[in-house]
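A protein chain is absent from this complex, but the other protein chains hold their places.
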Amino acid sequence: MTITMRAGGEIDELLRKVEALSSQNLAGCYQCGTCAASCPLRGSMDLPPDALILHLRFGLPGVLDRQTFWVCVGCDSCVEHCPRAIDVSKIMAALRQISIQESGDHLALAQLPETALRRLPAIALVASMRRHTG
Amino acid sequence: MEATFEPKILGMLCSWCAYAGADTAGVSRTQYPPNIRIVRVMCSGRIDPLFIARAFESGADGVLVAGCHSGDCHYISGNEYAKDRITSFGGMLDFFGIDQRRLKLAWVSASEGTRFAAVVAEMTEELRALGPLKLKVQ
Amino acid sequence: METHTYDTLVIGAGISGMQAALDLADKGYRVLVVERQASVGGTMVKLDKTFPTNDCAICIAAPKMVELARHPNITLMTNARVERVSGSVGNFEVAIWRQTTYVNPLTCKGCGDCARVCPVEVEDQFNAGLSKRKAVYLQFPQAVPAVYTIDYAHCVGCGACDRICEVGAISFLKRSQALTVNVGSMIVATGFEVLEPTELRREYGYGRFPNVLTALQYERIISASGPTDGKITRPSDGQTPTRVAWIQCVGSRSLKGGYPYCSKICCMYATKEALITLEHAPDTQATIFYMDLRAYGKDFQQYYRRAADHGVRYIRGRPASVEENPDQSLTITYEDTLTGEVHAEQFDMLVLSTAVVPSSDNRRLAQAAGIAVDAHGFFVSQDELLAPLQSTREGIFLAGGAQGPNDIPDSVAQACGAAGLAAIPISMRKRAAEPEPLPERDVSADESRAGVFVCGCGKNIAGYLDISAVATFAGTLPGVAFAETCTFACSEDAQRRIRTAVEEHGLNRVVVAACSPITHGPVFQQTISEVGLNPGLFEMANIRNQCSWVHSHANDHAPATAKAEGLVRMAVARADKLRSLPAQTVEVTPSCLVIGGGVAGMTAAVTLADMGITTYLVERESVLGGKLNTISTLAPSDTPAGEVREQLVRAVLQRPRIKVFLSAEVSEVEGYVGNFRVTLDEGVGGAITQLQVGTMIVATGYREADLRGRYGYGDDLRVITQLELERRLRDGTLGTPRSVVMVNCAGSMDAANPACCRIGCTISVKNARMLRRAAPEAAIFMLYQEMRVYGKGQEEYYTHMIEEVQPFRVRYDSARPPEVRARGRGLTVSVYDTLLREDLSIEADLIVLTAALQGDAQTPRLKQMLKVSTDAQDFYSEAHAKIRPLDFTTNGVYLCGADHYPRTIPDTIAQAAGAASRAAIPLLRGRVTVEPIVAEVDPAVCTGCGDCVPHCPYGAMGMDITHGVVSIAEVLCKGCGTCVAACPSGALQQRGFSDGQVLAMIEAAWPQ
Partner (left out) sequence: MGSSMQIAYYPGCTIKASAHQHEGAALAVLRTLGVELREMAEWNCCGVVHSLTSDNLIRHMAPVRVFARLREQGENEVATLCDMCFNTLARANLHARQQPEQIAAISVTSGDELSYDGGAGVLHLLQVLRDRVGLAAIRAHVRRPLRGLRVYPYYGCKLLRPAEVGIDDPETPAVLRDLMQALGATVVEGSLQTQCCGAYHVVDHAEIVAGRVAATADQASAGGAEAIVLSCPLCHYNFDTLQATSGAPLPVFYYTQLMGIAFGLEPDQLGLEEQQIALLPLLQRHNLVHVKGEQA
């Protein structure tokens, strides 16, 4: 697929929102890949964190359809290791929030079996709720 | 008495790298056989094939020519000329009935004391195996 | 307390400090060098080889060290530090603290007996903690001064060393000393250190896992004189590693967990270390993890490509963590950012390219000297663009690693520059006169009467061979009139003894059988010249380094004694053939010609004039300034180039010692160092001027490569180069582009031109900022291969730019270069982005090419006249890529600025001051000394075949057409003797190494 970058194109709307919500300047990323290498959950992601940043920077379509930011649990491994002091975790949170605002909650707790709900630690449920709902 | 044959080696070393390397072997007390006698020249490029021939005539069983590694020459490229000159002269040794292995060309830097010692030790052993040089009387 | 007076004080004796001191001392100024360690040499002497030429570091540093110690105008103070600086330029009062080492440097013979008996073992810092040394120690075998030192922090005071030392060199009563000196100017050359990543960047396991090393430790491991004798082994088990990895930017380029700047040298030294590793063991897998591979300098990119072709694996990705496996191998987790895949891979050994950090003592020194450091602790210059070597206090200058990360050539260039500037405040002082040659006895007609002195060096020689037997044997040799032994031949009383013997016994040759002629020869030569013998009549037999030390049989002294006798026989045989070596000097015309009136040429001219030298500045164009006439503003300070030009031109015109020739070119050059005759041609209708100068500086700058036919350049006016963009920015004719695409490395780093242009990345970064200012709405694309914003300052400038301008950065590969197409009314750039891993099609209404750079178009003609050489891009070739970056191989001709290689203005200015310093040496001396061991031709024998001529690397040989024989310009000859060996008819001889002298030794090697 060839991506066309148009002259006079505006700064991508999604990028602008992510930067505002996360208070991160994505242009500062060196694309060094440390975040991807340090992420314990990268295996479950459909786009590594560094690539996600690049897609946002270039305004590529489909970023909000990715699973990556739902997979991210905010463990801050990447944040600890990024040499450029970019808080990837905040970028993920911003994407979750934007996605929820645009297409509603990501988690249907009602679908979980009653027994599971009773068994699970409260923090798991609350954290999950918080991360997946608006 | 083949067993106690002590080969005689004449070493011709450039002042800046190989000779300094031999000095380093000394400072580091790296031991090697006492079979070599060293002649210092400023650059390996100074070494005339005549010197090598004369060394064999004067009783050397082997000749070691050592200079700076390629690119290290204090005089830019003298060692490159030495390489060509000595190599082609080496090719003619057979003609005089001298085994080519009796002439050795080695590149030794000022820090390579250990290497210098190893080159001498190895050459001593090789020459011991080859036995004394018997020149055809002209 | 008495106060000594010197002209200049140099603090720190690494390669920078040594070079600065030598440059000043060679001009006749008296220099005091203060070094905090026991030996001079700094970091360079710890290195194995040096990029990009792979020459041996110690081989090129050691001669400088020896020269430093021996120079009559240099006073060396080791184990010392500067405590306070008062006064002002021209008259600084400097308080110095000299730490006692409890060893008398004048009597210590460097025998090492003390170290053998010392019971204390400590980590050897010279080997980066990889081995042990004693509390009394020699820093490294080639240390200068070659004197043992007691490390008082670890010495337990047992006195064992004192008891064993035969010369009584050790005295625990020796006190540290406070002294005050008076100097006119100062140079700070305190170098840098490397980060030990035990606090920062802990994730890589340094200090926890034994097989994780810093690059400096690895240098010691690969070094032939290092703790493993150059065998590459793992510290944990001594096994040879088969998989070695390097991680780049450890603690560099980090806004968190490190320093924000790029350490500049690590991409290259890692490449070098990987290459050397493969040389040692070709089956090793060497892997380098990097973010941007900064091979920015001359021949660096080619070096990097060579490494890649040799199998060094480069992976773009910064590892996240390192873990140790039970077998002490290491698993590195990384993302290959060119594929997007994450791997966990095993390695046997890991080398960390850790950040260059300021010398730990810098802050204290800054306070003592009243000069400023930056936030990190590097010394800062007064003006980072225009006065890069001037500290914040007048009269104090900076060089090398003290300012930030620098490689050896840049350090040396800066050191020369600092020396040039430091010479200015003292230019009115009386310089040390050239030493008068002592009166000599003419011995040419006399029979050889040699005196042989066999040294015992305490027990160092006498302990392993029978020196009396050697002396007796010497007495029996033909031509020997006197022979005796001495305990320490180099001690003052032994020297006196030699002088007396020469006089009493009418000796006309002296042979000392002792240690190395390289270290001790000059001492004895000086001694005999004091009693009227020419230094050429001296010979040395190296019975210590070549005999007793390497054949140290405790019981059987026979083999070593026999060999020592052989060595003495050879020396005596040679001595018989020795002739006086005439000391010749040539008078010098005390003026300099500078060719090219850009930043480089103007700076060089101003520096020369301020040193008191008459200077001619020739510029081909009708105005001075070079590229400053085109460029808009200058990074890193955003100063308008026009202002800088005005300032420099004013500086030139204000100096009556500078005579400027505009619209003029050099049309003919004759002569050699000291006396060049130059013809200047001012073109049609202009004058023709003849000049007589002693030295010349070439500063002819660079040009952009002609890219017509590529990237749409020449076909479409919307495709321009960076210089053209500069002009539009300056003139305000940019218009309002909506989309600008900058293509870096246009015409560089490809098959046709493998070179990297060094400054293109910085220029593109600057111009991205300028474009953003001129066209706030424009989308800006930067197409690059590697982002080479190296060193302190540039990286930070880049970081600032990407956050502010937010350009789209597209990393492309030279295998798939960007293509420019006109589409409708617009332009389209197609490029494959290696990080996005997608093809991009970018609409552009302006395309800016960061064009490859080349030397000036006239270079091929000029180089013929100057008898110097260039590379394929018309950049001039320096005499030695590491330690003589500003000299040509042709004596008396120097180079600086972008004609050597593209460089920024601060680098150009540093180099130009350096070239001025170099060019001033012969001029301030008033005469050049001819190497005594030159080649000479016997015209009666020479057949005029000319075979020898191309062998001379210095162009010293030529054909004397009238007589049909070769002629040698002795001033140019450096005495290698290569030509002599090339002569088929024996017409050439080398003084001091004639066939007869060499053959005499060969014939005497064994009893006939």
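In order of appearance the chains are A, B and C, and numbering begins at 1 in each one.
We take it that a residue touches a chain if its C-beta (ideal position, glycine included) is under 8 Å from a C-beta of that chain, and two chains touch if they have at least 3 such contacts.
This structure is a prediction, so every number in the text was calculated from the model and none was measured.
> Since one chain is left out of the picture, which of the remaining chains does it touch in the full complex?
It touches the following shown chains in the full complex: A, C.
> From the list A:11, A:41 or A:64, pick the residue that touches the absent chain.
Spelled out, the listed residue whose C-beta touches the missing chain is A:41.
> Looking at C:208, C:310, C:677 or C:861, which makes contact with the chain not pictured?
Looking across C:208, C:310, C:677 or C:861, the contact with the absent chain belongs to C:208.
> Which of A:5, A:32, A:47 or A:94 sits in contact with the chain that's absent?
Here the residue in touch with the unshown chain is A:94.
> Given the contact definition stated above, which residue among A:11, A:64 or A:126 touches the chain not shown here?
The missing chain is touched by A:126.
> Considering the entire assembly, which residues of chain C contact the chain that has been omitted?
So the residues of chain C touching the unseen chain are 202-203, 208, 321, 323, 331.
> Touching the missing chain, which residues of chain A?
20-23, 40-41, 43-44, 71, 73-77, 79-80, 87, 89-90, 92-94, 97, 107, 109, 112, 116, 119-128, 130-131
Rule of thumb we're sticking to: only the chains that are shown with their structure count from here on.
> Mind checking the centre-to-centre distance between chain B and chain C? Centres are C-alpha means, answer in whole Å.
About 31 Å, centre to centre.
> Could you give the separation in Å between the centres of chain A and chain C, each centre being the mean of its C-alpha atoms?
The separation of the two C-alpha centroids amounts to 50 Å.
> Touching at least two other chains at once: which residues of chain C meet that condition?
none
> Please output the residues of chain C touching chain A within their complex, sorted ascending.
203, 249, 253-258, 291, 316-321, 333-337, 340, 342, 738-739, 777, 779, 781, 799, 802-803, 805-808, 811, 826, 830, 835-836, 838-845
> Can you list the chain B residues touching chain C in their complex?
So the residues of chain B touching chain C come out as 8, 10, 15-17, 19-20, 22-34, 37-43, 45-51, 54-55, 58-60, 68-69, 71-72, 74-78, 81-82, 85, 109-115, 117.
> Please output the residues of chain A touching chain C within their complex, sorted ascending.
Within the complex, chain A touches chain C at residues 1-9, 11, 25, 27-28, 30-38, 42, 48, 50-51, 54-55, 57-58, 60, 77, 81-85.
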